[in-house]
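Take a look at the following structure, please.
The complex appears here without one of its protein chains, the remainder shown in place.
Which chain is which? They are A, B and C, in the order written, and residues in each are numbered from 1.
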Amino acid sequence: MTVPVTPVSPEQGDLGPPGRQALRLFIRNKAAVFGLILLVAIVFMTLFGSFFYDQDPSRIIARPLQGPGEGDAPAFGTDYLGRDVLAGVVNGGSTSLTVALVAVLLVAVIGVSIGAVSGYYGGWIDVALMRVTEMFQVLPALLFAMVIVALFEPSTRSVSVAIGLASWPQTARLTRAEFLRLKNLEFVKAARASGASDFRIIWGVIFPNALPPLIVSITLIMGAAILFESGLAFLGLGDPNSQSWGLMIGLSRQTFLNGWWTVTFPGMAIFATVLSFSLIGDGLQDAFNPKLRGR
Amino acid sequence: MKQIAARIAWSAGLILAVIVMCFSLIHLAPGDVAIVIAGDSGAGDPEVIAEIREDLGLDDPFLVQLGGYVGDVVQGDLGTSYRFNEPVTDLIVTRLWPTFLLVGTAVSFAIVIGVLVGVFTARRPESPISHGVTVFSLTGYSMPVFWTGLLLIIMFASNVQWFPVSGMRDVRLDGNWLEEWVDIAHHLVLPSITLGVIYLAQYSRLSRASMLEVLQSDYVRTARAKGLTERRVVYKHALRNAVIPVVTVAGLQFGQMLSGALLVETVFNWPGLGRLAADSVFQRDAPVLLGILILSSTLVVIINILTDVVYRLIDPRIRVGAATK
Amino acid sequence: MSPLVEVRDLCKQFPVGAGATVYAVEGVSLEVGRGETLAVVGESGCGKSTLAHTMIRLHDPTSGQVVLDGVDISTLGNRALREHRRKMQIIFQDPFASLDPRRPVGRAVAEPLLIHGMAKGDEVDEKVADLFVKVGLEADMMRQYPHQFSGGQRQRVCIARALATNPQLVIADEAVSALDVSIQAQVINLMMGLQADLGLSYLFISHDLAVVERMSHRVAVMYLGQIVELGPRRAIFENPQHSYTQRLLDAVPIADPRARRDRPLLTDEIPSPVWPAGTSPERVVMREVAPGHLVADEG
Partner (left out) sequence: MEPVLSVRGLTVTFGSFTAVEDVSFDIHAGQTLAVVGESGSGKSVTALSIMRLVELGTRGKIERGEILFRAPDGEMIDLVQQPEGEMRAIRGNQISMIFQEPLTSLNPVYSVGDQVAEAVILHQGLDKEAANERVLEMFRLVRIPEAEKRMVQFPHEMSGGMRQRVMIAMALSCDPKVLIADEPTTALDVTIQAQILGLMRDLREQTGAAVLIITHDMGVVAEVADDVVVMNRANVVERGPVTQIFEAATEPYTRALLASVPRLGSMAGRDEPAPFDLVEYQP
């Protein structure tokens, strides 16, 4: 006796592997694709922008505080020292993106391992790890990061580590929640009953199923890390030796009322970068979870 | 009651752990506090440095210093500021209420408007307004808060002078209490909108999602099957269930909000804890920083407990003692 | 010949808040013979699923033994246990949760083969294909994903997975409860066919007495963590001795409109297996009323 294959619901018909289905839904999402294009453009500008707009952002090129189009000012005007704002915008992204990337890697490694172990084993291991997580969670993240950066001298490395240390609890909690949910599902129990080892169950069975929400969350944390970095730089706690959008705004704090362009354009760059991650994260969320679309 | 007591006991332990961690972090980090305190004038003089070290007990074994500090904190003494030479506790207390005012206003504004917007759009999920809220929520969340603040100043305090550029009150004002309050409220508008807009973005989205889910629930179907009007279905049966996740998230985010307040206070020169913290970082004023870290962690813990209480009031399923057998 | 599985005085307790304890399984003893179906019936919360899960060590027992083919597996370490796991497999209730949604169904069936090193290379696909045919699916369906299957087909895949390691005991934990009746009947027929072909033993956990009556050799009735009646199927269905068994049988709606009975308007509820600190359930004493027919004494 053979049973014919009947699709469970018409929407899910012929869509092959779940990953490919998500990709297809993502590509169909205009906002998400816009976010992706925006991000690619920003990364491209950061990596290769100086080839096309070859201006040293730290050099004084004109009279200070000239607006766009005034006199001999460049496209985005000049800052309080007479430096080119556009050059700053073009070159300011590399610090933000590097810091955010390193911080997020740190968050992913710490958060996922702690969350996975905590959720899978439960019991006293869970209690102990969650208490540590809680300790980091009650500290206001920005203040905590500021103290770390100030103690260890501001540098790209200390800023990344500080942001990573202040941000991982959220990922740990999410991973733990996913593991708690998944470990009691029947396909995980079936793997256990088949004799699979803990390592195989954690990384081979549960983890791939916990990935979609984690990818979404990590994407959004990437955006948050950029905001975080720019906040620190704004306060003067960024790497003093590198150009950064947040720093540009921070330095213009005393003079911005005489030159709106000195804060507006760098801020837009931060906003666009974070927005691109938000849009991508949102699109991924919808793609992984078509039922919840638009929520 | 027992649960609450246990929760408070546990929270005390948590705060103690935070104190130990922050104290260790600050005291084991590279750099000599004494040199910082000695400042430009005395930094070269080893005698001055030694005197300071003696004064502060910096030469004692680390654990002795830690023990002494914890003992003081328990008695409400957070030490003396290096910079201001004033008790840290006094410094913090005077800065506490402006921060409270700012965060409180921002969060109330965000929750009330956010939930209303969420409910409104959940009832018409395909309407242009509903899509507009999605866009607003994404942009609101993606804007750096200090930038929003600067833009608002440019637009509403500089171009048109509807609101003051910075500060919490007009020093020239000499009026009665009502005028004082109106003045503070006037100063409060831009900072609280700046801080609130991020959370408004998040809560409107969250309550919309939560409302959409609740509107699909079986008990809403039951309410409709009873013949209730949609208004009653939404505002009586759905709303109370839909705000539960919003309350939870708002409680959990309190720490983040303090971080946001720090930036907003810096932008608007708001005389709160955040600005004190930012200044202390640059002046390496360790006792003040430690005090603020400890106090804000304690606040976060307290807010979490309060959230729990509110949560229990809204949702009888976890009300203490409700599960009688 | 000795029975395939002997469960002796098995207990499983879970702590719940404020010092209370769930006595999910309390002093259960039973045997499953070779090639036999033993059904465990009872209502929700009676501990029948916990019994099954404890028997295959998804939970560690609080006390008692599970002897499988002469070896006590209740205290084996993880490594030693793995070797014995291939002799017993489990099929779960929910056909939607029991397959990994991110992997082709063939992988689910191949997994136990790989874990136990029972096949490698091309052999794996061959064996999986054989198993698919055995459970009435087409071999090339192994490359498809769970969402492309109906509930009944998924349950067939789960049966194939359970059979991959040539087990002697298959535990079916409400394995047909979530299926529509027409599909349920097909899956039951399949399971019975496989039993005849492969000499399998089934531990059939179910709340549905009509299904149990059709497919079991012996029946154990569970109530609040304990077995209250155990015996050959005919004895349980045609001559129930315990008042709970009788009530259970009386409650089953019969698909024959001429057999309608008047129902007494009772309002009793199923008591909870949670015991506050310092209290514990009283153990029932079993008495043999006929050869192989055990009934708990009622005080």
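Of note:
One rule holds for everything that comes next: a residue touches a chain if its C-beta (ideal position, glycine included) is under 8 Å from a C-beta of that chain, and two chains touch if they have at least 3 such contacts.
What you see is a predicted model, and the numbers here were worked out from it, not measured in a lab.
Counted over the whole complex, the shown chains touched by the missing one are B, C. Of the listed positions B:61, B:76 or B:316, the one in contact with the omitted chain in the full complex is B:316.
Remark: the omitted chain is touched by one listed residue; of C:81, C:249 or C:286 this is C:249. Checked against the full complex, the candidates C:70, C:264 or C:278 give a single residue touching the omitted chain, namely C:264. Where subunit C meets the missing chain, the touching residues are 37, 43-44, 180-182, 184-186, 188-189, 192-193, 207-211, 213-217, 233-234, 237-238, 247-260, 262-267, 269-270. Where subunit B meets the chain that is not shown, the touching residues are 215-230, 237, 240-241, 314-317, 322-324.
In this section, only the chains that are shown with their structure count from here on.
Chain pair with the most C-beta contact pairs: A-B.
Centrality by C-alpha centroid: the chain sitting nearest the overall protein C-alpha mean is A.
Distance between subunit B and subunit C, defined via averaged C-alpha coordinates, is recorded as 53 Å. Residue ranges on subunit C touching subunit A, taken from their complex, read 53, 56, 58, 78, 81-83, 85-86, 88-90, 92-94, 97-104, 108, 111-112, 115-116, 136-138, 141, 144-145, 147-150, 152-153, 156, 158, 161, 165, 186.
Residues of subunit A touching subunit C in their complex: 1-3, 5-8, 12, 15-19, 185-187, 189-197, 200, 205, 208-209. Chain contact summary for the complex, subunit A toward subunit B: residues 131, 134-135, 137-144, 146-148, 150-152, 223, 227, 230-231, 234-237, 246, 249, 253, 256-257, 260, 263-264, 267, 270-271, 274-275, 277-279, 282, 292, 294-295.
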